[in-house]
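Have a look at the structure below, then the notes.
Only a single protein chain was left out; the remaining protein chains are all shown in position.
Letters are used for the chains, namely A and B, taken in the order the chains are written, and counting of residues starts over at 1 for each.
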Amino acid sequence: MTRINLTVDGQQVADDVEPRMLLVQYLRERLGKTGTVIGCDTSNCGACTVHLDGTSVKSCNVLAVQADGSEITTIEGLAQNGRLHPVQEAFRECHGLQCGFCTPGMIMQSIDLLNNNPHPSEEAIRLGLEGNLCRCTGYHNIVKAVQHAAEATSSQHAEGVGA
Amino acid sequence: MTATQDPGVATPTAEIGRDRRRKEDQRLITGRTRWTDNLTLPGMLHLAMVRSPFPHARIASIDTSAAKQSTNVVAVYTGADLAESQGACINAWPVVTDQVTPDHLPMPADRVAFAGETVAVVVARSAAEARDAAELVEVEYDELPAALDLKEAAAADSDNGVLAHPDLGTNVSAVWTFDSAEAGTGSDVEEAIAQAREDGIVIEREYRQQRLIPAFMEPRSVVVDPTGEQITMWSATQIPHILRFALAATTGVPESKIRVIAPDVGGGFGGKLQQTPEEMIAFAVARMLGKPVKFTETRSESLMTAHHGRDQWQRLTLAATKDGTVTGLKVDLLADLGAYVAIVGGGVPVLGAFMFNAIYKFPAYRFTTRNILTNKTWTDAYRGAGRPEATYAVERLMDELAAELGVDPLEVREKNWIKHDEFPFTTVAGMEYDSGNYEAATARAKEMIGYDELRAEQRERRERGDRVQLGIGVSTFTEMCGLAPSRILGQLNYGAGGWEHAEVRMLATGKVEVVTGASAHGQGHETAFSQIVADRLGVPFEDVEVLHGDTQVSHKGLDTYGSRSLVVGGEALVRAVDKVIEKARPIAAHLLEASIDDLEFAQGSFTVRGTDQGLPITEIATAVFASHNLPDGVESSLDSEATYDPVNFNFPHGTHLCAVEVDTETGQIKMRKYACCDDIGNIINPLIVAGQVHGGLVQGIAQALWEEAVYDENGTLVTGSFVDYLLPTAADTISFDIDHTTSPSTTNTLGTKGVGEAGTIASTPAVVNAVVDAIRHLGVNDIQMPCTPERVWRAIHSRSDGGGETAGAAAPHFDPSTGMSGTVDRAEGGAQ
């Protein structure tokens, strides 16, 4: 067992874990953060994507012990004071989800993508989501959701500047 | 005669036709979900399966002693240990009365019939410890020869070749035939073919429907809690009701003691339409130990053992006159069932039997499927189930006929399709199509994609000999969905009915609970059904709560598959709502002190004709709750239920057009444009419909271009992970242009048609037709699916070099070993 200390969705946590425990298992089984899900065993699907110190990672491909000292944000930590993150809002607005299983990973990766490129082209969005599989939507509305979020965020900023 | 209307015109009411954002989404976008694998119960134990690496073997011995001593292991069971308690996996659809159906025990004790079959289960306090101990189970196998190749398996018997189940004496599970001459729905196809050989055109082709894997994103998971009087199973399933029936029927546990819950379920596409060995094993173990247990499969386990789809060889003969009028179609299928006849596995090719004639007025038709057992993963429903296979075959053939005639592929289709003023139309397969307008959908789709401009560009590129060639693919599809009229299912020897059930509960506070027997797993029933109820009952959308997926809440239902939820389940719901209104009517008359004949119900209120007096139905619900002042003899409840058995299937259709660019140097295919105009009748929620179409398109496109489950000569699934089973990503797909024409269905109140499978059924032939169209001038008339760059390159390369045929680029190459033989037979006059 190895002692780890980290911050998950703003909450400091400490646990003894087996070194083999994956970050995603730690989140789900120890912390009850079941919003983050496991869709494959080869790191292709991206359903388990979370942010580790501000960038997206596949939490099945990180050991919990590697996250010691880090700050993790999951899908459950996005909404603030009951207000959805603009990307969450955009996924609902644009019907960017159906069964919703890939959605936590899609949203987390979309946020990362927009953090790096606030005004992405459709091609940039599609390439930026190449590590996330969805079987329901055909990606059409996911792409639209990311575009929508980009527009919403920039118009918010514009309003902010104007005010 | 069908009137084609603009969308929305037929649905003037407030909620129906509105693009409501989904009620389901709040929990899904915030991670507050209830996937089965999220569940943890006190003292819950975890299962790990020990699976056979061999496709066919006798189990010589199993040594579980080391595993049993492993840390925190509670028990290890083999098939022998579970022999009395595990029940069986059922086949609900023996397609012929003499169907050969191998016994399917969840965990066999003596022989495995496919690689991945479970031979032992380890029960431990954690999933990790269960997996650790599973590695310690020593199994000795005596390998048996395995039946792997479909054609070889079809030709094998006890004396020659390999049998998947030697004791059955054959690999042929069933031979099922439909003949229009025998059925009285058309003429004799052999005569039509003979005539065409004399003075017409005969197109003979053999197409491969490769094996696919549904690959729902949520791996299957099951939790069983035997605590208390009732056994509760949570499962990532499409069919909680059917599963409960199967559990009871095969284990002897009374149905009333079993509760099945399908909580949030992460996709299915037919892949979760199954009673799985893992569910049965978990059920048995929980009962034996008296403790809650959980099993969640890994993705690799899922790809290897959850049922696969498609997997057919199709031998086709199309007869036509020289002007392009089709005179007959003969279909001979070999369908690979895998190792067992899955719950509706044998019926999948039969579902296709009624669709090979598609939207066309073929006068003669004969269909035969031979369902073959092999030592591979069992096959069953995958989005479309039988109908994509049929649509692919006929839409590919119509392109071949057009090429033979030297005419535009849409021209030959129009010559043969049912005209909009000919509905209702009884087809050569005996189906009565209630409505449709193929002309309108085609005209719209052509306009959307810029068909004529694309054809002009294609000509220019061909003339220039461009490295990148352009192809335009056509698919004018229809399908039969809304499964299904029980009487027809009975005629087809299906073991259950096709009705659906709904309940409407009027709560005292004015809220409405709706219970449906459909079991959503991503479709958006909570939203669409709320819209239907809100409109019909005149209550706010937000006040309707849709409950489903729990046999204790929804005691009766036949679940979700075959694009049935709206057209069957929605109709049941409409009828239940109407019963509520009728139950409220005498109470309203009583409270309003009016004659019942003077009451009108609209916008959620009863009003007295010619007065301004009115009473909302929600207030009547409150009055019924109090029951202080009800008319004599009236029940103190407005709650109503309805069970609806459809009178007919449901026939959405559409025209799909696709433009692809083919790099003739590398064989790489790039999709440039995809436009489709679907006619799905009246639309409840355009947003949800669009999502269904988009997702369906990509699954169908993926069959055309990327996906295939491949086994090696050892019977090992080579495409056993997402590294090799190629699902497309956002970077591999494009945005689609979709639209609708509206020919309301005449067989349900709302005039709706199913949309869940349409995109998948339509898109596969559109894409392959486009690929072939791009390189047909180079001498290519087929590419086997998936159209990999290598196959495309080889097809072009072998032709332009004048070399021999390769597997992908062949003209018909019927294999005599399967009993299939034939030749290309083009009567003179056919233009290339």
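Please note the rule applied: a contact is a pair of C-beta atoms (placed from the backbone, for glycine too) under 8 Å apart; a residue touches a chain by one contact, two chains touch by 3 or more.
What we mean here is this: contacts and distances are computed from a predicted model.
For the chain that is left out, the UniProt protein name among "Aspartyl/glutamyl-tRNA(Asn/Gln) amidotransferase subunit C", "2-oxoglutarate ferredoxin oxidoreductase subunit beta", "Peptide ABC transporter permease" or "Xanthine dehydrogenase family protein subunit M" is "Xanthine dehydrogenase family protein subunit M". Within the complete assembly, A:113 is the residue of A:6, A:31, A:113 or A:145 that touches the hidden chain. Considering the full assembly, B:718 is the residue among B:60, B:596 or B:718 that touches the omitted chain.
Touching residues on subunit B toward the chain that is not drawn are 127-128, 131-132, 135, 298, 300, 467-468, 661, 663, 665-666, 668-670, 705-706, 710, 718-719, 721-724, 726-729, 731-732, 788-790, 793-794.
Within the complete assembly, residues 2, 18-20, 22, 25, 38, 41-44, 46, 49, 52, 55-58, 60-63, 65-66, 109, 112-113, 127-128, 130-133 of subunit A touch the chain that is not shown.
As a working rule, only the chains that are shown with their structure count from here on.
Taking each chain's centre as the average of its CA atoms, subunit A and subunit B sit 31 Å apart. If you check the complex, the residues on subunit B that touch subunit A are 21-22, 24-33, 35, 37-38, 40, 128, 215-219, 264-267, 269, 298-300, 521-524, 687-688, 690-692, 694-699, 721-723, 727, 729-731, 733, 735-736, 759. The part of subunit A that touches subunit B in the complex is made up of residues 18, 20-21, 28-29, 33-42, 44-45, 47, 74-76, 78-79, 84, 88, 91-93, 95, 97-104, 107, 122, 125-127, 129-144.
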